[in-house]
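This report refers to the structure that appears directly beneath it.
Only one protein chain is missing from this complex, and each of the others stays in its spot.
Moving on, here comes subunit A:
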Amino acid sequence: MIQAIAFYLFAAIVIVSAALTITSRNPVHAVLWLILAFFNAAGLMVLVGAEFIAMLLVIVYVGAVAVLFLFVVMMLNVDFAELRAGFVRYAAIGLAFAVALVSEAVMALWGYSAGAIELARRTAPTPDKVPNIQAIGDLLYTRYLFVFEAAGLVLLVAMIGAIVLTHRERGGTRPQNIARQIARRPQDATRNTQPVVGGGIEL
């Protein structure tokens, strides 16, 4: 019973907050509703026993991606009224996307409840008692090793590309050289003198 209550609670919050993400006027509020949706989706995943994916969803999306969204939205002062101005112009394209997504969802549902083979395969994706980190790891590092490594490589290239594209060498700055600062001793920088009264010192 508790599971059912939790499921309906999480599911309802996901749907409501997803709807509010689209409709809210303030962009910061929209991002916050999106975060709430992510968070409750993670709750749903815990309920179906995919705790590893749930934690990753929270760490990656809520902890990193959404923070960046929030930053950008807070900094850029995005005006949603301006963005809404072209609603009629883009309505057709939006509708096309909506139809495509809905038909995909329907096809996925058909495929899901298709045959006996599919049902049997679905009942025990991993043996009981195997934590799903281990189950995923066993597959990821054996059968899908090269695909996994290739995905990592693509991400690395993307990251280096982003750095190369945005990095600017600025002339005229005087960056710190930490090693030089640490290596500097008092005797290199200071001098103990005994000047005569009114004599001053040579610099």
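Assume contacts are C-beta pairs under 8 Å (C-beta built on N, C-alpha and C of every residue); 3 or more make two chains touch, one makes a residue touch a chain; residues count from 1.
FYI, contacts and distances are computed from a predicted model.
Participant: So which of "tRNA modification GTPase MnmE", "NADH-quinone oxidoreductase subunit H", "Amino acid ABC transporter ATP-binding protein" or "Rubredoxin" is the UniProt name of the chain that got left out?
Facilitator: Hidden chain identified via UniProt as "NADH-quinone oxidoreductase subunit H".
Participant: Tell me which of A:G63, A:G111 or A:G161 is the one touching the absent chain.
Facilitator: Candidates A:G63, A:G111 or A:G161; residue touching the omitted chain: A:G63.
Participant: Identify the residues of subunit A touching the omitted chain, counting contacts across the whole complex.
Facilitator: 1-2, 28, 32, 35, 42, 51-52, 55-56, 58-59, 62-64, 67, 70-71, 74, 131, 133, 176, 178
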